[in-house]
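Every protein chain except one is present and positioned as in the full complex.
Chain nomenclature is as follows: A and B, assigned in order of appearance, with residue numbering initiated at 1 for each chain independently.
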Amino acid sequence: MTSPPASVLPDWGPLVDHHCHGLVLTDLDRAGFEALMNEAVGPSPLGTTLFDSMLGLAIRRHCSPLLDLEPLAPAEAYLARRLELGAAEVNRRLMSAAGIDTLLVDTGLGEGVICGPDELAGIAGGTAREIVRLEQVAEQVLRAGTSDFAGDVVARLRSAQGAGAVGAKSIAAYRVGLGLPAAKPSAVELDRALAGASPLRLVSMPVSAWLAHTALELGLPLQFHVGYGDSDLDLLDCDPLRLTAFLRATQERGVPVLLLHSYPYHRNAGYLAQVFDHVFLDLGLSTHNTGALSRTLYAETLELAPFGKLLFSTDAYGLAELYLIGALLFRAGLGGVLDDLVAAGDMTAADGAYVGRLVAGDNARRAYALD
Amino acid sequence: MTSPPASVLPDWGPLVDHHCHGLVLTDLDRAGFEALMNEAVGPSPLGTTLFDSMLGLAIRRHCSPLLDLEPLAPAEAYLARRLELGAAEVNRRLMSAAGIDTLLVDTGLGEGVICGPDELAGIAGGTAREIVRLEQVAEQVLRAGTSDFAGDVVARLRSAQGAGAVGAKSIAAYRVGLGLPAAKPSAVELDRALAGASPLRLVSMPVSAWLAHTALELGLPLQFHVGYGDSDLDLLDCDPLRLTAFLRATQERGVPVLLLHSYPYHRNAGYLAQVFDHVFLDLGLSTHNTGALSRTLYAETLELAPFGKLLFSTDAYGLAELYLIGALLFRAGLGGVLDDLVAAGDMTAADGAYVGRLVAGDNARRAYALD
Partner (left out) sequence: MTSPPASVLPDWGPLVDHHCHGLVLTDLDRAGFEALMNEAVGPSPLGTTLFDSMLGLAIRRHCSPLLDLEPLAPAEAYLARRLELGAAEVNRRLMSAAGIDTLLVDTGLGEGVICGPDELAGIAGGTAREIVRLEQVAEQVLRAGTSDFAGDVVARLRSAQGAGAVGAKSIAAYRVGLGLPAAKPSAVELDRALAGASPLRLVSMPVSAWLAHTALELGLPLQFHVGYGDSDLDLLDCDPLRLTAFLRATQERGVPVLLLHSYPYHRNAGYLAQVFDHVFLDLGLSTHNTGALSRTLYAETLELAPFGKLLFSTDAYGLAELYLIGALLFRAGLGGVLDDLVAAGDMTAADGAYVGRLVAGDNARRAYALD
């Protein structure tokens, strides 16, 4: 159930983080740090510090040594040392220890707060590729003013593809839930939906559905936020099973659909990855949030998910800590499950290493045609 | 996965049982005992005895020694010895071994069948505080006859507060499901709903919603039955995620909302406790029903739930056995998870003891302002 020491973590080569965000480059006090930790806005006046969580323990355990402290140093001491070293040094130390060499960066969140893909790649010592957030592109087109919304969106997506973007991201989960229709909304339906839409925050099922279908038509691998997130979403509407009709309708196209985070619906996501050719999944946000208990999630996901369909991501945002523990807990969690299977005679050591390399990077390289 | 012997259970001090019921004070034959064991009415003619369950094993293992029998004595022998000793002696032995010193007693069920809070506290050697059941208060007001339902309910709740009640309980899950509206029903909506309502059994979403909003307005911490229960409820309607709109609307008020039992939706309940300031949760009824396998539930709950938001309860009703095994399995289940984390280096021993004390009582004392 718990994580092995980092020293015995498996070496599957450099990781491909297929869904992540930029870093905050400035120093953070305790309130600033806690605001970036998990999906709560901050510590509750009725509760205790956000460090009182599996995530908090994972940060204290795994990041402290990289800041020259003992493992599990108290939160106060950790945050003081973090300020002492300065954000740049902390980011450099944690990112280089994460062992990620390819970062697919969702650029649709946190402009002005976190750094962009190139700066992130520089700090990580890797390369970054862009993932375009569909709802943001749509809002940009509306705010710019347009007489041809569909044409303008397609043009922007093609332009992003030309500039190296390797996929698109839908946040339908946050806006309208995942019950996307099987058929692409018509031009008339789209116009009708846009008539009442706010360009600041598009909340429209026809628009989100049109964007998702359009991304696949353009051949862009399509990420969906699935499951767990902040209190803006209705988690019941974020069960990936709600995508079933959409997936049935889009399978023939042969463009990957990638289910992000998945928790607590990761078994459902694993099922979809088995029965639909084009479905992949990850445990991004869920891994660092559940800390040492994330290993259970990997075991549950592997029950049905084909080994060729599971991906690694951190979904890290803002804090370099989330990159470090995301990568480390992934190696520990998946590695621990595989090690147990090998030890019990349920797979060979070669099988285990092969599966580890698939999930650590090979599956992502195949899905996004990165090579 | 299984429970350690009681001798190595952690000592987190006396427990606060934040949700429980009174005891049957008379002797019970086998049929009477089985009728009180779990959420079945009794053993099925198509199945076997209710002792053939994780709950039955837990009773046989942990309660037998307190009745001078070997652990896991056969059910027949256990029940014979129980009769031999008499209900008063059995209740005394089991309750004093449970180690509970504060009992928040839901008084809305079993009048005339089980004892009241004061008698319960006397047997347990602790103190009892009342939790007022909202639907019962509403039905009492209707049965008494009223020209001002709202005013009379508020008066009764205030009176209970004045007499020491520390919280309210909603059984909306049993009556109408948990899809409570974000807005408090208006006086007109309430009147319309009451027009067709039975004073014997109120089944009305506007009434249940009005009661829940009203309890929070009065500053009463509000318990919701969530998840698993008997065959009267529709478990699909008891997913705590259905409370999302209600929780979003009531967070600002800063009054605790406490999700009871949670199973099999305990991961969802843990998520809600992370993203909403005022949400707490427990695994009451689920702990004794799943017996030695309840440890998995604690591990799954701790994945996302803040350590400052998880509470202990037994949800015991009628049988002192349910108090004893509820308390013991809680210590074993949570303690086992914490011990594993400490052993793996994922938390310090001091961290583990701190978390244990939070859940055993400190969180409840803070949520209900008991001190």
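Side notes on the structure shown:
As a working rule, a contact is a pair of C-beta atoms (placed from the backbone, for glycine too) under 8 Å apart; a residue touches a chain by one contact, two chains touch by 3 or more.
This one's a predicted model, so the numbers in the text were calculated from it and none came from an experiment.
Considering B:Val203, B:Leu218, B:Leu235 or B:Ala344, the position touching the chain not shown turns out to be B:Leu235 (whole complex). When the missing chain is restored to the complex, the residue among A:Leu218, A:Leu341 or A:Leu370 that touches it is A:Leu341. Residue in contact with the omitted chain (choice from B:Gln136, B:Gln223 or B:Thr290): B:Thr290. Touching residues on chain B toward the chain that is not drawn are 1-5, 38-40, 44-50, 52-54, 57-58, 61, 71-72, 228, 230-231, 234-236, 263-264, 289-294, 296-297. As for the chain not pictured, it touches chain A at residues 239, 241-242, 244-245, 247-248, 254, 256, 267-268, 271, 274-278, 280, 299-300, 302-309, 337, 340-341, 343-348, 351, 355, 358, 363, 366-367.
Operating definition for what follows: only the chains that are shown with their structure count from here on.
Simply put, chain A must spin 120° to overlay its Cα atoms on chain B, rounded in steps of 5.
Here the CA centre of chain A is 36 Å from the CA centre of chain B.
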